[in-house]
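Just one protein chain is left out here, and the rest sit where they should.
Right after this comes subunit A.
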Amino acid sequence: MDVIVQLQAQFVEYTTSLYREGFLDDQFTQLQKLQDESNPDFVVEVVRLFFEDSEKLLNNLATALQQQCVDYKQVDAHVHQFKGSSSSIGAQRVKNVCVAFRNYCEEKNLEGCLRCLQQAKHEYYLMKSKLETLFRLEQEILAAGGSVPMMT
């Protein structure tokens, strides 16, 4: 029993820190609300989709920005996609980077774009590891026989 309580406390603390530091926003809570017995792995699945999608997008962006003649419309389209998915997940910091990225695209500022891309990558990987930690904590709680506390 003690173990479960400890794990749960750890989980709550970690989640709170993620929100506090701006990694997650309210949208993530919405996603968790959609998870129920009929769809118990919804959040994990969506996040996984997000990871797959994002990797692809980031690669595409890298390729697009390496062209001789950069197609800013294309780049913008990708960034828009990225922005969309990250905001659907509630990955706030990533989304914010995308907003900035789009501005640079409109201005056709290559340097700015490249910088944003780096930042976006950085934020994305950070986000990814944080979420993976979160899910691992969840698994530990479930394995110990406890239930995952809901964030309000």
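Throughout what follows, contacts are C-beta pairs under 8 Å (C-beta built on N, C-alpha and C of every residue); 3 or more make two chains touch, one makes a residue touch a chain; residues count from 1.
Just so we're on the same page, contacts and distances are computed from a predicted model.
Chemist: Quick one: the chain not pictured, UniProt calls it what, "Guanine nucleotide-binding protein subunit gamma 1", "peptidylprolyl isomerase", "C2H2-type zinc finger-containing protein" or "histidine kinase"?
Modeler: "histidine kinase"
Chemist: Could you tell me which of A:Q30, A:T63 or A:Q118 touches the chain that is not displayed?
Modeler: From the options A:Q30, A:T63 or A:Q118, the contact with the absent chain belongs to A:Q30.
Chemist: Pick out which of A:E13, A:E45, A:D71 or A:E132 touches the chain that's been left out of the picture.
Modeler: Counting the whole complex, the residue in contact with the absent chain is A:E45.
Chemist: Could you list which residues of subunit A touch the chain missing from the display?
Modeler: Residues 26-27, 30-31, 33-34, 36, 39, 42, 45-46, 49-50, 52-53, 73, 76-77, 80-81, 84-85, 87-90, 102, 106 of subunit A touch the chain absent from view.
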